[in-house]
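The complex appears here without one of its protein chains, the remainder shown in place.
Chain naming follows the written order as A and B, and within any one chain the residues start at number 1.
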């Protein structure tokens, strides 16, 4: 690789390289993601290369699906337990045969760099080299130094936050804590994500409410009991090291109801008489309720709105959730967030990080909001936007009104453990290229660009997501 | 021209030039456009330069209108048959006097390159050189080698698809076939565009329904007869070489009605009692119906939604359709296309190419959809977006989630015959510049960039629009 940055111009590239080199070895913070904690709790060897790198990566399987290759041929499990391809090598060859589909995509960038930097494989993947690459990776995976915890240390990860529901008993995290890997201030912690007990439209909501009551020892048959159960679980998460919550709603709508109004909605949910509008109203209200809880217990609040879940109904019917069938939708923030911001947006003790799938809100909504409310930060460009070009567009569009210090640094949000270092690396290279463009245009001196670079790569997420040991800081944003 | 590409950086420009040079002489495929087939059927000499290059080009006449020069001074025919400027030289001088208005626009790029490469005129157009340029072009037009068929061959066009309604008798195409220019696998074919028999809001819909019944020999007084007539006309088009349909609706809305529901709407249309909402519902339903027909007969389906037709009412009143009075409007794809995608989106035998006038859907909707459904491809940036800058933005925004192979290559969609080669050339230069940026950033090796370049320029549209002789291929997308 002659040039590690995404700069095109040689003058800019030189500056970018200098900025990047100074941070490339900084520790990684993964304050939000979907790695299964069992992976690190058990520390078992990884399966074959295909099961590690292809089968669980819906970025990869959806692209192959888009060209007519069904997920079952790629080993993606079926909901009905029906047969799917089980031979890793066969799946790998199918990827190699269709490698051209990934030209210009982030998946190609991530996979190639993973092959090279994690597994030391320099051979270019193509149909003819499929077996060679497969075998080289498989051989590495058999070595003890390629077990999850060894890779975690080699990757230079300082903190990794997985994501669990309040109904999760955090057993994996307890095991990690017992091994010296988890607990408060530990290397692996959890993020509190209550969507399954908030969204009445989920088929499993009623069961989740019961499970929540049981695990919290509260009566979730009433709205006050429900809130108590949530508070209780937040405390349990905090005791296990959690510093953040996460909320993945279809929209960013927030709403302030009276307790009586909220209770009435909750009752309708329990009785199965809630409408779709009731469910949306309840979700909107709960975001405000969770903001109140955050002001009490200090958890940083994240909102990931705007996914039209299971847009691809046939894919959902056959393979279930999170296999590439979600599609972004236009998302309003200006009106949707206003009730929450009216209530708590001016309180620097609240820390609210907002993500988007809709880049056509960057300069119009997100940057002016984050640049005008103490509580609000912009999360890194998310899903479908976690790419060199989109990260550049993000910086170009939000820096004008939000600067750098109302953004929260990079968050990988991935379930692909081996891709964590390369995703951070791509973000660092993208930010370096953007900062270099400012330096090249005489809009920022090099020393300040370098300081900003280190802040974006490490210091900002550490502080904003409270990975620095601060339980609660109300002093400044 | 010192540099044929749109790259600014010299390193990138060098790579872009190499990529471009390798494809610049490849044959042109024009799988969708609005050239009058009579032009090639009759092969008469072109009229004067103004009538060839200005009068019919609404990109040019609308820009002049925007600065207060009415279309009648540019020779654009009036609906009432009233007098308009008829002297080509006068019209030409008016263009030359206002040539500065076109600085930075694609019209300038296309016209200048047409002057130079088609007519060999190197003189820069300005008020003082208006006559010189006019005379030079007029002299060329008098030569036999500047007749339509001769230019067609000189342009290197392999296939040109014109666009006709089902009510067209395809007489021009029959004449072309008789001359060895048309018919299945021929050089000039038709695209089946049924808008005038689908859109009940058109004043001529009722007449078109009668004409459809007559030409198809079916009773279009009933909904089943209407569907039979459409199927019959599709077969007639296929017999004449057609491989694609096209659908230009105000929105991308699709809907699955029962036959009884659809028949009821159709009846209301026939009785003149359909509301605007009925008309939209019927259009939405018919897109699903046409997808079903495509699955039966193998025609590739194109959708061109989002034009607010005749926004400029006074222009429409004076000069009619397609003279520059249409304006884009915000277009939803995620929800609008879902009924169609639910029904047939996972079937690789359907081939659906979607275009847009709304670039603010590229990364949020179009790329994730095309990268997630086997049936769906993205058409080239269309109308108002058929420019070097917009084509770059298209690639930068859609490649992340859709790659290159879910896009359909360039489509000129023009009624300006002489601009066909330059439009393709601009697209090739734009794609070369984008691919070169990937190479310059070490995101793609040069050999793969070169292969992709040839695919975008030629192989992809040939395959996707079934210009390769495949009647029906259900094997892969």
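Going forward, a residue touches a chain if its C-beta (ideal position, glycine included) is under 8 Å from a C-beta of that chain, and two chains touch if they have at least 3 such contacts.
Here the structure is a predicted model, which is why all the values come from computation and not from measurement.
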Only one of B:34, B:62 or B:147 touches the unshown chain, namely B:62
Given B:324, B:339 or B:421, the residue that touches the chain left out of view is B:324
State which residues belonging to subunit A touch the missing partner chain. 9, 11-12, 332, 334-335, 338, 341-342, 345-346, 348, 360, 363-365, 367-374, 376, 395-397, 399-406, 437-438, 440-445, 448-449, 451-452, 475-477
When the complex is taken as a whole, what residues of subunit B touch the one chain not shown? 1-10, 62-63, 65-68, 100-106, 108-109, 124, 308, 311-315, 324-325, 327-330, 357-360, 384-385, 387-390, 393
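Going forward, only the chains that are shown with their structure count from here on.
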Between 0 and 180 degrees and rounded to the nearest 5, what angle rotates subunit A's CA atoms onto those of subunit B? 120
Between subunit A and subunit B, centroid-to-centroid distance (C-alpha), Å: 40
